[in-house]
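Heads up: the structure comes next, in structure tokens.
Missing here is one protein chain; the remaining ones are kept as they sit in the complex.
And then chain A:
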Amino acid sequence: MQQTIDQGFYQSKVCVIDNGTGFTKMGWAGNTEPQFDIPTVVADHQEKQKVQMSKNTNENLDYYIGYEAYDYTKSHNIFYPMKSGIVENWDLMEKFWHRSIFDYLRAEPDETTFILTEPPMNPPENRENIAEIFFETFNAKGLHISVQAVLSLFSSAFAPVNEYQKTAGLTGMVLDSGDGVTHCIPVSDGYVIGSCIKHIPLAGRDITQFIQTLLKDRGENIPAEDIKKVAREVKEKYGYCISDGDLIKEFQAYDRGDKNKFKTYYGKNSVTKEKYTIDIGYERFLGPEMFFHPEFLDGKWRSPIDEIIDKSIQTSPVDCRKKLYQNIILSGGSTLFDGFAQRLEQQVQLRIDSRLQKYEQRSGFKPAPIKVNVTQNPFQRYAVWQGGSLMALQPQFEKVYHTRQEYFERGPSIARYNAVFQPQY
């Protein structure tokens, strides 16, 4: 007597979850922006001394995620389940997913396909673990794990900003800088050239830390409990990249007392609710300068980002180098600084021009110039998520994801394989 449900409109029940070290972006595919952008944090009661709880509370369900987690710092411990883009604590991650699927997205996993993201060079065991959790614990209908860089390319390929991107398709160099790590990933026709990936373990979190020390050293009157928040807000609101790379000129502009350069931050003490103001100066441009002078932050790293990008492209196969130079894509929150794209474009262009000039001097032939293009996506912070959302809408997507049936036939190892390069089982 039960009628079957007319699928039609409901066919595309796809959730995109982009778990990053700092923030998790999640939402239903088909939208342009993720509906949730919450910190990847779990407040769990474990390792706390046993406290008498009411009988109505189930200890195992007593945990919170996202911004909610910060409200429970007194009774719970705060845990970060991810580090440098890779899941560290699977127990907590499973809890995080459980809450986000049932409470935040309100998805019934039996009927939903999930698109998850992973950093490049993610160990295959991690993919297997993800498949195990999603298929065995949640009974997901389908699962697709995609590399973040490919998804940001997907997003730019479907909403091209310039002429090059219209023809570039899924070939491009992705500079992905989030909270934990900065990656340079060359992608050719949707496939990551794994051997040419370069990375520096400096990213948004380090810039925040650097600004925090600058503020502290200058003796600004900031309450200790708010300093991290203030540093982050200063970075996000006032940070910029100097256009020509001339640091001395910029310092001089500040020393002259240029009014446009100095800013004032208005804050409110989170405990006493007292208002305070602080002046912001050099840290506006010194923080983002990390990309071009990493030695300011950490003496171990001396290669600027343009050199790393150049090296990465030069080690890539020769037939795609030109395309990679023409399509450098920025992704992740830490590439949002004003003037970053222009500065990077300028620096990489300088390197290529000098190389071509040297070639001309030695060989006597004048090679055709190569124009570098660095593009900012209008939804840069969510580029990865948006790529996933667009991917889910493609008619081919149904052939790409792994279904529950496949999982139960072949086991977690299906997560290791790509849908295009079919394995010989």
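We adopt the following convention: a contact is a pair of C-beta atoms (placed from the backbone, for glycine too) under 8 Å apart; a residue touches a chain by one contact, two chains touch by 3 or more; residues count from 1.
Convention: contacts and distances are computed from a predicted model.
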| item | value |
| --- | --- |
| Among "tRNA-splicing endonuclease subunit Sen34", "AP complex subunit sigma", "Arp2/3 complex 34 kDa subunit" or "GPI-anchor transamidase component GPAA1", UniProt-listed name of the chain not shown | "Arp2/3 complex 34 kDa subunit" |
| Residue, one of A:Glu136, A:Glu225, A:Glu295 or A:Glu360, that touches the chain absent here | A:Glu136 |
| Omitted-chain contact residue, chosen from A:Val16, A:Val87 or A:Leu105 | A:Leu105 |
| Among A:Lys95, A:Arg127 or A:His199, residue touching the chain not depicted | A:Lys95 |
| Absent-chain interface as seen on chain A, which is shown | 1-6, 9-10, 13, 27-28, 30-33, 35-36, 56-58, 60-62, 90-91, 94-95, 98, 102-111, 133, 136-139 |
